[in-house]
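One protein chain omitted, others in place.
Chain nomenclature is as follows: A, B and C, assigned in order of appearance, with residue numbering initiated at 1 for each chain independently.
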Amino acid sequence: MINLNIIERPILYNPILIEGLPGIGNVGKMAVEYLIEKLNAKKFAEMYSDHFPYHVFINDDSTIQLPKNEFYYVKSKKHDLVLLTGDFQSMVPQGHYEISESILDFVKKLEVKRMITIGGFGVEGIPSKPKVIGAATDTDIISEFKTLGVLFEPGDRVGMIVGASGLLLGLGKRRGMSGVCLMGETFARPMFTDARASKAVLSILKSYLGIELDMADMDEKAKELNKAISKAKELEKQMVDKMKVGSGDELRYIG
Amino acid sequence: MINLNIIERPILYNPILIEGLPGIGNVGKMAVEYLIEKLNAKKFAEMYSDHFPYHVFINDDSTIQLPKNEFYYVKSKKHDLVLLTGDFQSMVPQGHYEISESILDFVKKLEVKRMITIGGFGVEGIPSKPKVIGAATDTDIISEFKTLGVLFEPGDRVGMIVGASGLLLGLGKRRGMSGVCLMGETFARPMFTDARASKAVLSILKSYLGIELDMADMDEKAKELNKAISKAKELEKQMVDKMKVGSGDELRYIG
Amino acid sequence: MINLNIIERPILYNPILIEGLPGIGNVGKMAVEYLIEKLNAKKFAEMYSDHFPYHVFINDDSTIQLPKNEFYYVKSKKHDLVLLTGDFQSMVPQGHYEISESILDFVKKLEVKRMITIGGFGVEGIPSKPKVIGAATDTDIISEFKTLGVLFEPGDRVGMIVGASGLLLGLGKRRGMSGVCLMGETFARPMFTDARASKAVLSILKSYLGIELDMADMDEKAKELNKAISKAKELEKQMVDKMKVGSGDELRYIG
Partner (left out) sequence: MINLNIIERPILYNPILIEGLPGIGNVGKMAVEYLIEKLNAKKFAEMYSDHFPYHVFINDDSTIQLPKNEFYYVKSKKHDLVLLTGDFQSMVPQGHYEISESILDFVKKLEVKRMITIGGFGVEGIPSKPKVIGAATDTDIISEFKTLGVLFEPGDRVGMIVGASGLLLGLGKRRGMSGVCLMGETFARPMFTDARASKAVLSILKSYLGIELDMADMDEKAKELNKAISKAKELEKQMVDKMKVGSGDELRYIG
């Protein structure tokens, strides 16, 4: 069950969908939320699904809200933009397919023909200058983004794109839409939101869309990440040390 | 699949839905069952679902019954009341959404426009005087319940409301209904039914609804809880002690 | 998805459904298969479901067959009998409800108004003379089976009936059908087929239906069970002994 709440029906010129839903490093979600804020995009639709978790969030003013995905738009230079972000992705295959098909149904009505989906690409260690890896529906769009600095590598390193970032391209391709997935290299731990990887992807988007975007505050957020990672590493070390304490004649906690 | 067995179609004046289904501390279920008993409410509908467990209960007279949710009504002063309680909530997202939407479909036909959902809010330690935390569909209803002593805190402590108590508000809000969730602070263990937390919520309801409610027997039930908690703590201690026994040269059970 | 293959449409007089699907001790399945064999019942329908496992069985002649439930009928004295057994029950709530409703749809067309479902009731130790515990849709049928020696105990020992044996009664009751579940006490291990418990239930059925049933071969099967249980107990003992071997300075396998 998908429930679409349309707040406004914008007329868009040559629109591009930019998707950034939660995922590894929250690279896509952070990038799209950044665009929404900096470009002053306007929310025009909300999508609800019974594949999202069965709870409501409590806002700071104690009002509640259902989990949802949100569509924003902004008028821009070469393309108007449809920006998609949200609280969750589905947890089951059928939910993923249903939600992605519903997103495509909706943006097709807005005349969207091209999509940019954003994700993280997990690597070991912390990349000080994360690269952006790409995959796309067709070779034309690959050429286009290659000139902007995106790396297109043989499939054996990346292999697959999990979730909406992949399905939107795969299902959209079947409908004649084109698109690219931009994956920022990120430290492979689920609990981090990786500003550095988001910034790397945003730099590509900036060139591609021909928009202004001063990303100085992104560097601030990246520093916070450094602190969080140091803290997590310290915790990991402490846990390993604790496990080492227990020897033959002492209490051990296992499990 | 939802199956609704309507026993009677009451005409209700300005009715409020009060929901108390099973959950942490069974705070809501106990509070609503207490209201049903004390206000002598009348059952008028039963709801069955294939998202409930696939078994039947055996009553004390050896007759069987399907798991179900139940609707009661009672004529009252300011508002007539629709009281909802039951054996189970669904275990999967789609079931939760389907059941909550069906409940809303049904109570909308009864002209219900406002809902009070009841739950527990797990805290560490045993609160001797549990507070009641609230969250609501809109700021008007928040103001109203704030004056009755309900605490409305920033979302970072509470964060979310899981299950029907949250979804009814979230899905109802989308239909133009308003409501509040009242959460009694409770000792965070799943196996307890917390009379103290239920009483705290009932005190708020008593003021809000302007009804008489002598809750002396609630204190008796709270004492039983004290005993149950002491027993559980003793058991926990024994289990920890048992785990400590095994040292390097002895048999240890793990798992 | 339910697929019903009707082989024959029998005209039945005052028919009773007797259900024995797989479950604890396979008490019901064994009892119904025994009735099918001894009463020379005739298969008249097969039921398939996409809630059954996704495999086929290989018969001894190397032909394959889908998992299924089967309906047999036999003309009898007081009541004609519809006998239901099969390879599996569903593994998920929605499947259980869908299959039980489909069974009820089908047997209602055959004018079935009464059902006897058969299950096992797990107890510790091996009951040398297993009792038959009952639960039913209404008090009339309880009185009827009490006089035949079935025990109807307060719900706190039995509590619930899981699977088709319970759901058929619960869902059938809602359609105005009556029925009883007969549970033979059985050694609570999933891997045994308990002939003794089946025999205990069959003795009740024999009286109730007024049929002849020489159950001497049942005692043979019960002896096989004794051997199987002894063997299982020996295995259990060996495993516990193995776990005891490992002391502080030796290899231990855990998990």
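Definition applied: contacts are C-beta pairs under 8 Å (C-beta built on N, C-alpha and C of every residue); 3 or more make two chains touch, one makes a residue touch a chain.
All values derive from a computational prediction rather than experimental measurement.
Q: Among the options A:I142, A:A188 or A:I229, which residue touches the chain absent from this view?
A: A:I142
Q: Using the touch definition up top, pick the residue from A:R9, A:R174, A:K223 or A:K237 that touches the left-out chain.
A: A:R174
Q: Just to verify: which one of C:N59, C:S128 or C:T147 makes contact with the chain not shown?
A: C:N59
Q: Name every residue on subunit C in touch with the hidden partner chain.
A: 1, 3, 5, 48, 50-66, 91, 247-251, 254-255
Q: In the complete complex, which positions of subunit A touch the hidden chain?
A: 90, 93-94, 96-98, 134-139, 142, 152-156, 158-163, 166-167, 169-171, 173-174, 181, 243-244, 247-249, 254-255
The working rule: only the chains that are shown with their structure count from here on.
Q: On Cα atoms, by how many degrees is subunit B rotated relative to subunit C, nearest 5?
A: 90
Q: Check the residue numbers that subunit A and subunit B use where they touch, and answer same if over half are used by both copies, otherwise different.
A: Under half of the interface numbering overlaps between copies: different.
Q: So, what's the distance in Å between the C-alpha centres of subunit C and subunit A?
A: Measuring from centre to centre gives 52 Å for this pair.
Q: If you average the Cα atoms of subunit A and of subunit B to get two centres, how far apart are those centres in Å?
A: That gives a centre separation of 36 Å.
Q: For subunit B, which residues are shared contacts with two or more other chains?
A: 247-249, 254-255 - these are the residues of subunit B that touch more than one other chain.
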